[in-house]
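The other protein chains are all here in position, but one chain of the complex has been omitted.
Showing chain A:
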Amino acid sequence: MRAAELFFTAIRSLLANRRRSILTMLGIVIGIASVITIISLGKGVEKATLKNLQASNSGKQSTVVEYYADDLNAAESGFNESDLSLLNSAGASFGLAEAHIINDDNGTVDVQASLNGSEQNVTVKLLKRSSSEQEISAGHNISQNNITFADPVALISKKLAASIYIQPNRALDTAVIVNGISYHVIGVFENADDFHDIMIPKKVYKKSNISNVGNKLKLVFNRGENVSKQTKKIVSLLNKQGSHHLQGSYEHIEMGQILKGIGSVINSLTYFISAIAGISLFIAGIGVMNMMYISVSERTREIGIRLAIGATPKNILFQFLLEAVLLTGIGGLIGFGIGGGLAWLISLFLPFRAVIGVGSFLLAFCVSTFVGILFGILPAKNAANKNLIDILR
């Protein structure tokens, strides 16, 4: 009999007993799904860890050191040129390729501003576009034109205006100096959130912020350096000699460390769940075997007929073996689908994405097929070795 016909015959038999086939499959589905879930998560951690250790495309690895001021209201940034020159002078011994300060002006900066002759620590909102939602109590809002043409104009909060000019209206048409640039105050805004003191166009501020300051320092290392160790050295140097080591602290939060932690948890989970899945697959395999034995004894008559009209014992063996393998194989594929979906769903709540690859697909496929062969061979042999005379009597 042709292999394709054998395949078709096996499918027909499974469909004839749909409910039993599905129930038998369930054990395989659960076993494979749990293995695939945990493996996909494990791979996700692995990939995230690797990516975190070598960020740049050129193979150079980078880390970020952050500055945290002791005084939470301090306006000054933690890094400036002196830190860079400190690192540059010692850079070779750290294996540093380059170090640069990241301007952390993601919309808000804390700076010193000069208003009416007095220096103030203020929180400045940098506008990328004109905001019509802003409520203006005096003067007028910064228009889109102001922003497009980088006009040095500013809005100041009613609170700040009141504290300096007593009457907020008097702040109009005065000047506020931020980073050496004089901004023309064109309006006073209601600061409902009590958070921003001044608003200026980001473009203008960017031009002025030539002094290289910021609260983040990006370190790029030469290929092959022990990044985590060198970063630690740099952090301790900064904490001793950094420009602001007295006002705050320099810290490096190693993402790799966190991921390593998650990784080791998942690793031990992998062993644990694999063990459970192994047991589940074993029990499922016994279920398959049981079902196949029942099927063989129920279909003794059919086996007899097939043998009588010319099936060889091998044909019968393969028919039943194929039924078992199809059962577990399909179960394995469904399990792979469910496991992959579950891993993806779980990883939505974790700081990395699950990786569902060809490897896990092959694993699911091979393991389920193997279970089918392992537990299907005895019933299939039993079917093939039936005594034809006894059956047909």
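Here, contacts are C-beta pairs under 8 Å (C-beta built on N, C-alpha and C of every residue); 3 or more make two chains touch, one makes a residue touch a chain; residues count from 1.
Going forward, contacts and distances are computed from a predicted model.
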{"item": "Per UniProt record, name of the chain withheld from view [\"Response regulator receiver domain-containing protein\", \"Acetyl-CoA C-acetyltransferase\", \"ABC transporter, ATP-binding protein\" or \"Amidohydrolase family protein\"]", "value": "\"ABC transporter, ATP-binding protein\""}
{"item": "Listed residues A:P313, A:G337 or A:G357, member touching the removed chain", "value": "A:P313"}
{"item": "Chain A residues that touch the omitted chain in the full complex", "value": "1-2, 4-5, 8, 12-13, 16, 301-302, 304-315, 388-389, 392-393"}
